[in-house]
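Shown next, in structure tokens, is the structure this report addresses.
Each chain you see keeps its place in the complex, though not every chain is here.
Chain naming follows the written order as A and B, and within any one chain the residues start at number 1.
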Amino acid sequence: MSKFSEVLTPDNAVLAMIDHQTGLLVSCADEHPLVVKNNIQGLCSMAKTLDLPSVVTASLADGPNGPIMPEITHILGDKVINREGEINAWHSSAFKSAIEATGRKKIIMAGIVTDVCLMFPALSAVEEGYDVYAVIDASATWNKIVQQASIHRLTQAGVKVTTWASVLAEIMSDWRCEKGMELGQVLADHTTSYNYVMNSYFARN
Amino acid sequence: MSKFSEVLTPDNAVLAMIDHQTGLLVSCADEHPLVVKNNIQGLCSMAKTLDLPSVVTASLADGPNGPIMPEITHILGDKVINREGEINAWHSSAFKSAIEATGRKKIIMAGIVTDVCLMFPALSAVEEGYDVYAVIDASATWNKIVQQASIHRLTQAGVKVTTWASVLAEIMSDWRCEKGMELGQVLADHTTSYNYVMNSYFARN
């Protein structure tokens, strides 16, 4: 089976959230900040709902980069691997060990900024045989052309470029699965219009 | 003093939220739905914080238009004036009486869709001497050109076209006012980047 047809399951995937720090977030302008925040919350809530292992890391959180955005730690917990200097999180033994400890070979990965914090660990992990899902809309960066160039370079290197709701649906697989209704609610909560559709529907019952 | 230099105060203004119903919201495409929802929440929270009188109305809420979005009733309460047919809310005696009962002559008004639910009561109220603030970014409509045409027609008729955060700042007036810190929090909660700035700042204290 080709890697590009393999799929995520609750048992084969780990979530890596890299450098979503408040000082970096305000520098991003490729997508509306409200949309980025929403997507990050949706992605993390999906992981939480499925008890997916997750690794959160920050770079120099005591400096201008600031702390991890509270929306992430609120969902995934306060454990954050603070890196003292490694730009590529994969170069941090604490980060890499945390991934390896899960024994999982598919990494759902997002980072701020896309061209750095997501790009480099994604390339490194693919090189070591991991199947990397780069969640482009739960990442963010300086501007649109940086986002576009990143999509091309990630794709070229064999990374799967994807989006948070697609990841949720891929891992959910079936609405009748154990956590189907909960995941459906996570999806609706973060796809505004679809939530209105559900509101209209259930208002009649 | 010219009307255009007069300002909102907690004592001279009433909030009118018109037809923000889930079935209508999904038809709007002039702004990102997540942004519209955020702005509506910000506007209503401002009113709640200041105990500003507010009037919420819906048009045919039992039909396809659906109920008022729960984000509004969650903040402003469940009282909704359901109109049985009047497109222009000003033609509803229940709505107009509710406004008049407040004794206030400045109306902060938002509606879905902009070119109908906001436009017509705004024109009617101005004609009767009210000072109308049309909150264009807490309203929404079919597409961008409808939004643009509406801004021109409202301005032409003497309505003040404004935005939710500007309204908050105008009515707040001074950070040292009684509700200053609470209003500041409402502002930050709904201006994503500014909230990150505050997070970074207070993380150091």
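Keep this in mind: a contact is a pair of C-beta atoms (placed from the backbone, for glycine too) under 8 Å apart; a residue touches a chain by one contact, two chains touch by 3 or more.
Treat the numbers as computed from the prediction; the structure is a model and nothing was measured.
Each chain in view is the same protein; 2 are placed here, and the whole complex, as held in this structure file, contains 8 copies.
The rule is short, and it goes like this: only the chains that are shown with their structure count from here on.
The mean-CA centres of chain A and chain B are about 34 angstrom from one another, to the nearest whole unit.
Those residues of chain A that touch chain B in the complex are listed here as 22-23, 25-26, 32-35, 37-38, 64, 66-67, 69-70, 192-193, 196-197, 199-200, 203.
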